[in-house]
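Once you've had a glance at the structure underneath, I'll fire off some questions.
For this view, one protein chain was removed and the others were kept in their places.
Letters are used for the chains, namely A and B, taken in the order the chains are written, and counting of residues starts over at 1 for each.
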Amino acid sequence: MHWDNIIFFLLATGLVSTSVAAVSSKRILRSAIFLAIALLFTAFVYLLLGAELLAGIQILLYAGGVITLIIFALLISEKLGDQKLVETHHGVIPALTASLLVLFILLYFTWSSPRIESLSNSRSLSEYGVSRTLSEVLFSTWVLPLEILSVLLLAAIIGALVLARQEKTKGEEREQ
Amino acid sequence: MFATSETLLILVILPPFISFALNGLIPDLRKNKKTSSGISILAIVISALSSIALVVINPDTDIVFEWIPLTSFSPIIFGFFIDPIVLIMFLIVSLVSLAVQVYSLDYLREESPLSFGRYYTFQSLFAFSMLGFVASLSLLQIYIFWELVGLCSYLLIGFWYTRPEASRAAVKAFWVTRFGDVGFAIGMVLLWGATGTFFLPELFIKAPEISNPFLTLSLFLIVLGAMGKSAQFPLHVWLPDAMEGPTPVSALIHAATMVVAGIYLILRLFPLFELTLDPLVFVMWIGTITALLGACLAIVQNDIKRILAYSTVSQLGYMMAALGAGGAGVAYFHLFTHAFFKSLLFLAAGSLIHSLHTSDIWSMGKLAKKTPQVTALFLIGSLALSGVFPFSGHFSKDEILMWMHVRGFTLHFIILLITAFITSFYMFRAFFVVFFGKGESTSGQEVQEVKTPWVMTLPMWILAVITIFAGFQAGNFFNFLGLRLEEVHTHLEYLPLIVSILGIALAWTFYQGRYLSSKNVAISLSPINTALEKKFWMDDVYLWAYRYVLDGLSIVCGWFDRYLVDGLVNFTAYYTKRASQKLRTIQTGHAQDYLYGIIIAILLLFFLSILSPYLSPFLNEKENSVEFSEQIIQKGLQDDDD
Partner (left out) sequence: MSLYHILFLSFLVFSIGLFGVLSRRHVVGILIGIELMFNAANLAIVGIAWSMGVLTGQIIALFGIAITAAEVAVGLALFLLVERLTNTVYADKIDTMRG
């Protein structure tokens, strides 16, 4: 067994277990932390696949930014709403059935597709995922989507601001 | 040479449109009397000069362009062309327009700048539409300009729209002519359906292939349009009412130009009419009846403009009758002379109405001494209309009558001869009463002074000169059209002239010499008199038809709409509502339940894709969907690799 296989299986185990923990934890704050750890594991899988830049961004943006946001929102909600963050599930059986069905469908198509089989033993990984190449492609071929994406992010920021501000004025009205 | 004649053609048609656009779009120009009338008159002067230049050159040219050019399908072709017939019409329209527009400077002096500008804007639009109509190369284009002149007529009849009679007359004119236009539109589309083209030269080539009954039907419908526009019986009722508009408008639109559009249309489509004779016979009868009817009705009118209007109806009947008898050339010659002498008569009458503020002939009277100039002009016009020798009307009317006689339409010839007698009688009845009468009805008031500034008299004198000399140009006229003037010598040659003079004499006996009392005659012929005064109850019949037939139809349509159409809609709506009442329970409002919906859909798609190889005989589908999508991915990746 090759060493990166061992690492992959370790990472996979960690990813799956933290994911399960993230969706099943009774405390929502805790499941946010588990999500962060799951995302970190994913970042390591990316590293294993030779995508260093992506791994870095995954840690920075996802595990850093997004999780911080979630935790922040939770804390605000807890503080303002004065509600305990005890999380319960509902409809576990249908949810489980549906998820398993979807998993089955996905796997069925993957394993019945000749295309994926041909992919899985096709090419080697020489010089793949070098950050420099990625950046060059990103700022030449993909520069238009990149710029559009920046506009989207701006729109999201403004949108979030507007929503938050409305919420604040409503709160003030209620206080009066 | 070729280029210059095309330029001249554009110079004839386009300036009035530019004037209309300028006056119509720029309020500052329209609100100023000097600019609005100046632009309009300048434009029509350019048109008139270009027309005269074109008549001198007499080129044979056209401008053709395709609308929505397609390769596979015959496109709609628009275009303008020139031939002698068009040129003469150009001359009539531009010259009479010019005369009328100059005349209107004084006639509408008292109008506010705004309505004055409006008047000249409409005048320019009318000139453009009429010139465009005349030179149109395609039936569809003819129809567009045809409706445009109708619109101008409506707008100008209703020029004093604050007067209820004027607006009612405008609406009446619009409705009656529209009734005919429906026929024209259907006939036009039928022709298009048979030949696949609106383009006139192509239409004439393909027309012989059309089956005869079909062609006859289409032409009957087109004649219906011409009857509406040219005020032929039984669609003549709008023209007398159209006299509610300003008199110069009556002179231009309802005497010289627009009302002859129907004649012109039949003239233009004459190659089609020659293929099937039934519509022409119909046209001849209609024209003859209209001529007699119009003349009879003119006898009992007391309003000078209405007398002239009925005389127009009657003269248009002459033209129609000549057309129906196959005499396109003589009909056109009468159209030409009539345009000038009738607009002269209208303008002369207008100058009286303008000064006296009445159009009742009995309240005029004794005007010969006050205004010898107008008397002379009106006399010239009346003599021309009556067909007395040196004046143009004599020649053209003579041509028509002789044509009927020589072609053997004796009955029509006699009716038209009687009409000629009545024509001279009613014209001189009006003449004697207006200029030599006592002015009885003026309730003691002395008739006011008639003011005739040069802007009014100059156009009239120009028209009078044309009226006097145009008749002698008959030979040149027919040469210009490429026709030969038939020299007819029969023992009936002088009959029309004798009849006319007899008519004048009779009018003199009644109204000037007073050897006979018109009132006694009216009493002794009271049934006829009543019938005439009631206009043969034509208006009442139309009113009845309008009130009961149309209303009845509306009630039936309303019932149909209310109970059947609405019922169907309500029925559908009711069951849609009930179904949605039941279906709404699916909407739980919980976001997660909708996700289950998506998952169920994915499941269904999955089963479909698995089962599709087995279902394919039923689905009639050649491709296995999974394989098909694989192929698409394969192809995409190949493109990616490239």
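Couple of notes before you dig in:
In this text, a residue touches a chain if its C-beta (ideal position, glycine included) is under 8 Å from a C-beta of that chain, and two chains touch if they have at least 3 such contacts.
Quantities reported herein were computed from a predicted structural model and do not represent experimental measurements.
In the full complex, subunit A makes contact with the omitted chain through residues 2, 4-5, 8, 12, 15-16, 19-20, 22-24, 28, 31-32, 35, 38-39, 42, 45-46, 48-51, 53-54, 57-58, 61-62, 65-66, 69-70, 72-74, 76-77, 80-81, 83, 85, 87-92, 94-96, 98-100, 102-103, 106-107, 110-111, 116, 119-126, 128-129, 133-134, 137-138, 142, 145-146, 149, 152-153, 155-157, 159-161, 163-164, 166-167, 170-171. Touching residues on subunit B toward the chain that is not drawn are 583-592, 595-596, 640.
What we mean here is this: only the chains that are shown with their structure count from here on.
Centre-to-centre separation of subunit A and subunit B, using mean CA positions: 77 Å. Across the complex, subunit B is touched by residues 91, 94, 98, 101-102, 105, 108, 112-115 of subunit A. Contacts from subunit B toward subunit A in the complex involve residues 592, 596, 599, 602-603, 606, 626, 630, 633-634.
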